[in-house]
Each structure stands twice: as structure tokens, then as C-alpha cells.
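Accompanying notes for the structure given below.
Only one protein chain is missing from this complex, and each of the others stays in its spot.
For chain A:
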Amino acid sequence: MQQTSKNLAEGARELIAFRIGEQEFCVDIMSVREIRGWTPATSLPHSPGYVLGVINLRGAVLPIVDLSSRLGMKESDPSARHVIIVAQVRQKVVGLLVDAVSDILTVTDDNIQPTPEVSSELDRSFAKGVLAIEGRMICLIELESVFPDDESEAA
């Protein structure tokens, strides 16, 4: 990863691509802290359905969000094959439960197309754009809007 970032062309940036069900998404690599396997989470009372609970990340309490559920798709049934992307969103560190991490993409802003007008839950509020890479469609997620600043919503 470090190697590629050194060789980055001007204006290019790196994204981490991952899979949820049949769909592919990606987030900016700069916000990703680490990727780790699923461990059972301690559930939190009165939390929204997409908050799976909290796990111990080397002494810190890390909330785990089922990204599939958060994006309005079906709820995941977490298993050992699932992956947690630990990401920094503003001041907080959160874990995103996804099916699998697939790729590291190097793109420039030109590669990112605007989000098509769709009336799905995964509308413009989460998606920052879409990428067409080798025939695949990858949706760029904006974590800031997945976890809004307002804490009551994040809860």
C-alpha cells in the first residue's frame, strides 16, 4: 500500500473496494485504519438495527455498523467470513461490517461519475459517485454521510 501511494500520480487517490452481497462499494483509503476479522460484538441497548454492538479493539471500544443494513439493504448475518473495516470518521473510529474486501483502486477524480438519479435508499446521501472499472460498477461511499455528525442519528 505504501509503495503504491508513493507512486501515486498527481491528483490520483486510492480507494478500498469491498463487497456487500453482489454489489461493490469503495471508500477513501485515507479514512481506513485497518481491516480485521469479525468477532462477536456486545450488543448495545436501544441501538438502531444497523449497530451490531461494540467490540474490543486493543483496549478501545469500537462500535460495529452493519454497512449493508445501514445502506438500506438486507441485514447481514455476521460470520467468521465477514470483515470489519476500521475507519476514522471525523473524531470517531468505527468498524464497518462488509462481506469481503476486494481491491485497492487508484483513480483520479475523472474516473468518478456522478451518482445516477435513483430512488433507492442508497441515494445521493450516501453515494458520492460511481466508478466503472473493468466492467464492474463500484459505488463510492461517503462515510461522513453514513455517520452524520449528529450523534442521535448515528446512534
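Basically, a residue touches a chain if its C-beta (ideal position, glycine included) is under 8 Å from a C-beta of that chain, and two chains touch if they have at least 3 such contacts; residues count from 1.
Criterion: contacts and distances are computed from a predicted model.
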Exercise for review: Have a look at "Aspartate carbamoyltransferase", "Chemotaxis protein CheA", "Carbon-monoxide dehydrogenase large subunit" or "ADP-forming succinate--CoA ligase subunit beta" and point out the UniProt protein name belonging to the hidden chain.
Suggested key: "Chemotaxis protein CheA"
**Study point:** Selected residue (touches chain absent from view) among A:Val27, A:Ile55 or A:Leu96
**Key:** A:Ile55
Review point. Touching the left-out chain: which of A:Val94, A:Val107, A:Ala127 or A:Ile141?
Key: A:Val94
**Study point:** Residues belonging to chain A that touch the chain removed from view
**Key:** 40-47, 51, 53-56, 58-63, 92-94, 151-152, 154-155
